[in-house]
Structure formats: C-alpha cells, structure tokens
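Here the structure comes first, spelled out in structure tokens, and everything after it is commentary.
Every protein chain except one is present and positioned as in the full complex.
On to chain A.
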C-alpha cells in the first residue's frame, strides 16, 4: 500500500472529510485555506480562500454543492464547492470549533469555544436554499458543558445532538428544547478530553477518541457504551470503516512532548482495530508528527490521514486488506500484524 502524499498545507492538518460519492476530499489545516482534492489520485482541485485563522472543521452537503467551514477567526463560512466562492459568513464572538450539516442539509450545527469569559456554545442555524436569503439567526443555542466542545454532531433524524469535548463527557441533547437527555458515565466513559467523534455510515453508532489513550464505540440512540479500543497513545482522530468491521484510530505523543528525533518514539501510527473483537490488527506508519485527522472513503476502499507534519496521506488498500481474516490475527495475540501485512 503505497500512500499518496498530498503536500498542500503549510501548517498542521486539523480535519478531513470526503463527500458522499467519495470522489472529493476536503482538508482543513491551521493555515487558513481549506483545500479540496481528487480523492482518487490526490490531485489538488482548489482552495477556499477567505478565512483569517486556523480552520478547525468542515462539512459538505449531500449533493456536494455546499461546503461549510469553521475557523478560529470566529467565523463559519459557507462556500460554493465548485467555484470556491464564499456564499455567506456567520460571525461569532469566539472561535468556531466544529460544524455539521443535518440530514437534509437544512440545518447546521456549530460549536464555539470558550473565549474571553464567554462559555462554549452549541448553536443551530438554518441554511437557506438561496444564499441571498441566508440569515445569521440561531434557531437553538445550548450552553452548559465546561471547557471546549471539540465535536458535535446530529443524532438520528436530527432529533438529538451529540457533543463531546474537554470535560471528557459525551452528551446527548434534545434538538427541539435544547435539554440534556443523556450523559456518558464518569466511570466507564472517557477519562480525559475527547478529541474526535466519528459516526458510522448509517449514523446508528459513533466512535469517540480521547487523550486517555482509548477510543470508544457508542450507540447513537441510547448512548450505550459498546466497545473500547485501547492504545498506547493519546487519540486525536478516529474513523469507522463503512465496509469492513474495522475502526482506525490515530494520534501520538503531543507535539510539545516530542523530545526524541526517532519518529518511532512518538508512535505516529494509524492503528487498525477489529471493531467487534477490539483487537489491534495492524498499523500504518508514515507521518512524522501526531495524526490529527482521519477519514474513510465512503466506499471503504481507501482512507486518508492528516498529520501535525502538514501532510495528508492517501492510502488505497491492497486487495489483501479485504481478505484479512481476524481469526488468525486474534489467535496470534502475541504479535500483531504490521504494515507489511497490508502490502501485497
């Protein structure tokens, strides 16, 4: 599996997103320019220029016409995917951390960071069909959780909002009333900041990654903890394979703690786990900084990772990957599969 190295960003990557068809890959980085790439060959299509700060998150509409980006410049911008034109800019009083289109793309979920005494918020805005009629009014604003909310996403049928962040608690909110419906258990839940949250293809379950060196799989409707994947590194990013029963989690020693020059020291590996057996099945090395973003192509035949090193690595799986039998892997508990096992 020879990855395609996509060098387009000048600063650490923050987020990666495929469109529904899986032909386009959107990347966000701490440089101010979200970028769109051909997801097949890694060719750069263009950038969306206008942000004046690190871009933390993006989402693309189901029909791949609209892109929404949240940035540290305290704005959330709506773009025309094809032309790169800015359609609208929502202004906030604090940096926007995560954005997510609802089912139907009529609503968007935005979280803002605590800033200058302001608490963090989760806000819902309506997206007008015609950008000229776009309003900046919030339909719903939720305040409450302490600290940054790193990710918020829609629950099934837009009925709930799932949020997680610095206080390590995963919460489910009612979209109508803004009331807190469920909270993850302090004992069994994450112990440290939740850094990432990724939904399954059908939205029935989701995966959270945390600095407590684990990733956890939850039922999106009942917030039942289903699985835990334990690794040796703080987790910055995670994704669920839409095709096989695999999850991939990435992270690494925090950049400020990297002291050795040997890149093995930081374990900047994207690790594959068997979703059901919770066993590590392999790892993909390559980045020389922590992995900040991971995304599976919706067809499940490739995935991409974005690192603190500023690179996006696009991996197309070898045919062998699809034949990995979890049983021998599980039996050979002593030794796990390595990168070589993925190479034909």
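The rule is simple: contacts are C-beta pairs under 8 Å (C-beta built on N, C-alpha and C of every residue); 3 or more make two chains touch, one makes a residue touch a chain; residues count from 1.
Keep in mind that, in the parts below, contacts and distances are computed from a predicted model.
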Undepicted complex member, UniProt protein name, chosen from "Eukaryotic translation initiation factor 3 subunit B", "CMP/dCMP-type deaminase domain-containing protein", "pantothenate kinase" or "Sorting nexin-4": "Eukaryotic translation initiation factor 3 subunit B"
Residue touching the undisplayed chain, where the options are A:7, A:20, A:49 or A:186: A:20
Contact set of chain A toward the excluded chain (per top definition): 20-21, 62, 102-104, 106, 156-158, 202, 204-205, 219, 221, 226, 232-233, 245, 253, 257, 262, 264-267, 275-277, 298-299, 327, 330-331, 333-335
